[in-house]
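The structure's right below; bear with me while I get my questions together.
Every protein chain of the complex appears in place save one, which is left out.
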Amino acid sequence: MSFDATYKEKKLKSVGTRPLRPDGVDKVTGRARYGADFNMPGQLVARVLRSPHAHARIMRIDVSRAVALKGVKAVITAADLPDLTNGNAALYAILDNCMARTKAFYDGHAVAAVAAIDAKVAREALKLIEVEYDVLPHVVDVDAAMAPDAPLLDENLFTQGIDPAPTTPSNVGNRSEFGHGDVESGFAKADVIVERSYKTEQTHQGYIEPHACVASCNVDGTAEMWVCTQGHFVYRQTCADLLGLEVSKLRVTSSEIGGGFGGKTHVWAEPLALALSRKAGRPVKLVMSREEVFRASGPTSQTSIDVKIGATKDGKITAALATLRYSSGPYADSWAETGAMTSFACYDLENVKTVGFEVIVNRPKVAAYRAPSAPMAAFAVESAIDELAHKIGMDSVELRIKNAASEGSRSSYGPIYGPIGIGPTLEAARTHPHMSAPLGKNQGRGMACGFWFNFGGQTCTDLNISADGTVTLAVGTVDVGGSRASLSLIAAEELGISYDDVKAVIADTSTLGYNDMTDGSRGTFSSSMATISAARNAIVTMRERAALMWDIPVEDVAWEEGHAKAVGASYDNRAPLSVKDIAAEAGNTGGPIAGHSELVADGAGVSFGTHICDVEVDPETGATRVIRYTVIQDAGKAVHPAYVEGQYQGGAAQGIGWALNEEYVYGADGRLQNPGFLDYRIPVCSDLPMIDTQILEIPNPNHPYGVRGVGETSIVPPLAAVANAVSDAVGVRMVHVPVSPPRILAALNAKAKG
Amino acid sequence: MTSIAVSTTINGDDVEFLCRADETLLDVLRNRLGLMGAKEGCGTGDCGACSTIMDGRVVCSCLVLGAETEGREIETIEGMANGSDLHPLQSKFIEHAALQCGVCTPGFLMAAKALLAAHPDPTEKEIRFWLAGNLCRCTGYDKIVRAVQDAAAEMRGEGT
Partner (left out) sequence: MVDVTLWAGLVPLADSQKHLSVQASTIRELLRKLQDRYPGLEGPFKNEVAVAVNGTIYRNDWSQEIPDGAEVFLMRRLAGG
């Protein structure tokens, strides 16, 4: 890459300001179009038939009565989706998850789908499909699934990463291990050791917009899809692979997205809409119900984690060990491995070891959820650190500062850190007024730290300068939280023009090159890099055009503050040319002016945060109210601070929900008992206080403005921060989230009984 | 199936439509009248993304039958701005960054409008409880509450 991404300190005019977002008016007037807000002529309505069983072999499916129903235009089963995955296990898992092939692996697993003239006919058709199941024993709990006598989901699954390789199958997909030093000798040096087991329950991203798409396959092999997604290029590739379409003939347009948080990085029903459209020869609209979203689109892992930490009396950690078990739904993935990598990433440890086990269970296929796998590991580790501080009699912030990683520390997952922000977030926490505010009766305070990697990836951007000098910025990363505003700021900064003169849009897959998804906190990081690169390319062209307009050598044209300037004594009297001046003459100086950029935006800086939480617990009911909450996080550089604050607040709120209320509840029959917002309770407005934020800016050396990803880290500390606060309030160590009223009451009762 | 003929008022205009007995107001707005601003987040009255105002009261339009709106007055997000002048709540939501993905925003604006009609000077607690029927998963509600407070002050004629 010829583009120099190195951070250079400079005074910024646009970046760091808080202008109005470009999609704001559309979104407050109801004009913004989301997944379900698009229709095509002659479109059909799709509905999906789902397994009521947690684990069952599919013996027979008879769709003949549904096909015969008037108004039904297509019915599909797995037979309509032949296996084209060519040995790619990850792709096969997606295929099998979209439509069960031989077995239904969870309550809600799709087994057939219908396209009909309207929803009513489609619903009736589903009732006419006969499925004969051979119901099998099931297992939904991560620990139960590891027991030697647990029902097996896959008789051909032999745990990887164990030497020698096991000879009997199990529900454990793989074992992973990270660390350095020698934990045994480290524990031998410890004066104090904390050792505990923790559990976290499965939660859903809970985006308010259900998955929705309109798919249209034509007889000439072309196809179009309108869909809410975090990555339309990735959806295009996956759908093309699964359906045997040519990638470039499938045009995918991303709608406005009503929340994703990782859940829209993965296809769930979109390939079914395409398959139905192909079979019916008409466009097909497929919108999931909320119940389907909970039962059949990916939640995060349920986990079970053991942590052991040893320290000297003066608070130096001598050894840290964690064993992490993550459920992944019916198909083994690498969620436990990610958890194992992140567990101790905040700390500078001489002896550390983490071991992850990936466990398959009869629950929906797990998808990424905001800093996937990190919040659970942080819950366990930060709870143990809190307990360690109590045991030693040391302030919990001081203990963390004493052991915090810094530039040059070896991370627990291997590499040595560059400049990082964990220390500064802790120092900010130590002096924050929140830490010393008085607490009342039944109140408690907790704090915790969190880490996330952040990613870059493949990115491309087009920057077109119109004849009036305004700029259209076409980006390929879906805007999930205001990135069009931040990228417009970046373009304005780099070109030296007004924010109001930039209009950012999300291009579809046929009008821009491939882009990775908006995941891994990469949206603004990566697309800003490509935008800066594109703007610099446009400036090269504008300097050439200015040289032509002035009839001077291009070497004598500089670019300063949005203007071409002739440098050298002989050009003294030339007024600088603005972007508008140059654009107005473009037709005569070589045609349209644009800057393009295709790059891999690597070098995303790792991110750290520290949260402080106060709660009040009602000892009669076990109900917990968060009364004060503070987020401190390193942003590298906050491009649009209001939306950075929004990411901090939103992640904290999701984490608070996870910590206090949210969980998948399964019955003995393996069916999900709470697939709706009434019983799966996400935080509502009256549950929360204002969420204070403090943005730190420790520049990322690998971005021209020092930007780091900011989207995900904020969900990592809350589970532990809230649980530590509750433990402080009730005087019992809470080790199972959510710390819901029944769990708190049980803990209080156990304490009362001694 | 026989359709039902309904005469109602939507955003001040007389509207007539036909719907089946089992169609909700949300279905009618979105599928028959082309008013897509109300969103279906759950279909069970739990998320508030489909909030509209019926005879001055906030309702989940997924829980109201289309046929029930005979003779009623319905307000939707599409009628909130006065021509090209945004309602103060709309302006303040943008100004305070009170939306990220924005899918819950029409519902919040409807609920907040009804709140300010009933309580022009609400406390933070009143705002939080009035808006407790509207789920937002992006913002943590902080900036939404501030936007409503600021809009209320502006509507009371207090400078901000």
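Each chain carries a letter (A and B) given by its place in the written order, and its residues are counted from 1.
By our rule, a residue touches a chain if its C-beta (ideal position, glycine included) is under 8 Å from a C-beta of that chain, and two chains touch if they have at least 3 such contacts.
These figures come from a predicted structure and were not determined experimentally.
Considering the whole complex, the hidden chain is in touch with A.
Touching the chain that is not shown, out of A:T265, A:S396, A:T477 or A:Q649: A:T265 (per the contact rule at the top).
Touch with the chain omitted from the figure is made, among A:D141, A:E292, A:E337 or A:E598, by A:E337. Contact with the chain that does not appear here is found for just one residue of A:Y7, A:Y369 or A:Y680, A:Y369.
The missing chain, though absent from the display, is touched by one residue of A:T17, A:N39 or A:Q160; that residue is A:Q160.
When the missing chain is restored to the complex, the residue among A:P415, A:P438 or A:G754 that touches it is A:P415. The chain not shown here is touched by just one of A:G457, A:G650, A:P689 or A:G706, and that residue is A:G457. Across the interface with the omitted chain, chain A contributes residues 1, 160-161, 163, 174, 176-178, 205, 260-262, 265, 334, 337-338, 341, 368-372, 411, 413-418, 453-458, 519-522, 600, 602-604, 702, 711-712.
Keep this in mind: only the chains that are shown with their structure count from here on.
As a whole-number value, the distance joining the C-alpha centres of chain A and chain B reads 29 Å. Of all the residues in chain B, the ones that touch chain A in their complex are 20, 22, 30, 35-44, 46-47, 49, 76-78, 80-81, 86, 90, 93-97, 99-106, 109, 124-125, 127-129, 131-146.
Those residues of chain A lying in contact with chain B across their complex are 18, 20-21, 23-25, 27-34, 36-37, 120, 205-210, 256-261, 287, 289-290, 480-482, 642-643, 645-646, 649-650, 652-654, 676-678, 682-688, 690-691.
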